[in-house]
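Yeah, one chain of the complex is gone here, protein chain that is, but the others are all in their spots.
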Amino acid sequence: MADAATTGAPGAAASRRLQHQFESPAQQKDAASLGMWIFLVTEILFFGGLFLAYTIYRWENARSFAHASLHMDIALGTINTVVLICSSLTMAMAVHSAATGKKRLLIGFLIATMLLGGAFLGIKAVEYTDHIRHHLFPGPGFHYTVPADARAAEMFFSLYFAMTGLHALHMVVGLGLLTTLLVMARRGRFSPEYHTPVEISGLYWHFVDIVWIFLFPLLYLIGRHLK
Amino acid sequence: MSDHIVPVKIYVSVFVVLLVMTATTTAVSGINLGPWNTVVALGIAVFKASLVVLFFMHAKYSPRLTQIVIFGGIFWLAILILITFSDFATRGWLR
Partner (left out) sequence: MSAAVHEPEPQEPRVNYLNATYGIRSWLLTRDHKRIALLYLASITFFFFLGGFFALLIRLELLTPQGDLVQAETYNKLFTMHGVVMIFFFLIPSIPAVLGNFLIPMMIGAKDLAFPRLNLLSWYIYIVGAFFTLWAVVHGGVDTGWTFYTPYSTATSNSQVITTAVGIFITGFSSILTGLNFIVTIHTMRAPGMTWFRLPLFVWSHYATSLIFVLGTPVIAVTVLMVFVERVLHLGLFDPALGGDPILFQHLFWFYSHPAVYIMILPAMGVISEVVTTFSRKNIFGYRIMAYAVISIAVLGFLVWGHHMFVSGQSVYAGMIFSILSFFVAIPSAVKVFNWTATMYKGSISYRTPMLYAFGFIGLFTIGGLTGLFLATLGVNVHVHDTYFIIAHFHYIMVGGAIMGYLGGIHYWWPKISGKLYPEAWARFAALVVFIGFNLTFFPQFILGYLGMPRRYHAYPPEFQVLNVMSTAGASILGAGYIIPMIYLVWSMRYGRNAPANPWGSTGLEWKTTSPPPTDNFAEPPVMTEDPYLYSREEVEIVG
């Protein structure tokens, strides 16, 4: 099973990386994977608090929320959703490349994922700038066209900025992780026997994609049928 | 975590389905289905998320413990949202 991408015997790369508290590479890998999944559960609960706030306030202000969401740019939102789905594909392919020892493909897919992530953030920056220019950032500068809906609309935008802002922060962290992986991959640190960091970073990246899969309909699509 | 390597074909198929569902959810959102709009939108989101979890995140090929952990996270989120919501929803029920 040894591949040109690895040096030495198949098990050697993995054993070199075996930390002293573990008995075997398999145990270490299981532990890392379980650890990342548990961390993602904490992230579910972390974002969950904001989803709860959204649920309650949307239930109490259904109509106003729907109208407020019409201020979202549906095209940009859909494009961003597509961008993240593509990035999940490239991330999954990156893991696949690491698992099959294809170093160049791994590097390529990591770069692709990073570019797509950057594109997402760029589009979000465009949207944010647009909202702020239209006085839709909550606070003293908030100005809404329908005075009767203003309070609920400001609540909608508070949740919008809080949830997408937190999501964007997680994307930035994800880009940091990918950068680290890129450096490690270029130095030939990964092999079919050892590519755990790529796998668990992949889990994190997919999770951030899933959060957006829920944010998109809840923030962008709820008002369209009332138009 | 299993050493199962998922075939590229599966990744690409899942990717295509995700794109199709994204187009669908955007398109359907413009049709007035009343309260069903929310149900459809969330249903599609859950379906997309499930595909990502099962195939991109390898949950389908992971040990039972991983699947329990995933279920636990979702279940606890449900507790948070449903029970809190039940307070707001029942405010008028008993004086």
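Residue numbering begins at 1 within each chain, and the chains themselves are lettered A and B in the order written.
Note that in this section a residue touches a chain if its C-beta (ideal position, glycine included) is under 8 Å from a C-beta of that chain, and two chains touch if they have at least 3 such contacts.
Everything numeric in this text was worked out from a predicted model, so none of it was measured.
Listed residues A:136, A:155, A:198 or A:219: the one in touch with the omitted chain is A:155. Among A:18, A:52 or A:105, only A:52 touches the chain that is left out of the view.
Against the chain not displayed here, subunit A makes contact via residues 19-23, 27, 30-31, 34-35, 38-39, 41-50, 52-53, 56-57, 60-61, 138-140, 151-152, 154-155, 158-159, 161-162, 166.
Subunit B meets the missing chain through residues 65, 72-73, 76, 79-80, 83-84, 86-95.
As a convention for this text, only the chains that are shown with their structure count from here on.
The mean-CA centres of subunit A and subunit B are about 15 angstrom from one another, to the nearest whole unit. Taken in their complex, subunit A has these residues touching subunit B: 29-30, 33-34, 37-38, 40-41, 44-45, 48-49, 51-52, 55-56, 59-60, 74, 78, 81-82, 85-86, 88-89, 91-93, 96, 99-100, 199, 202-203, 206-207, 209-210, 213-214, 216-218, 221-222, 224-227.
Across the complex, subunit A is touched by residues 1, 3, 5-6, 8, 11-12, 15, 18-19, 22, 25-26, 29-33, 37-38, 41-42, 44-45, 48-49, 52-53, 55-57, 62-63, 65-66, 69-70, 72-74, 76-77, 80-81, 84-85, 88-89 of subunit B.
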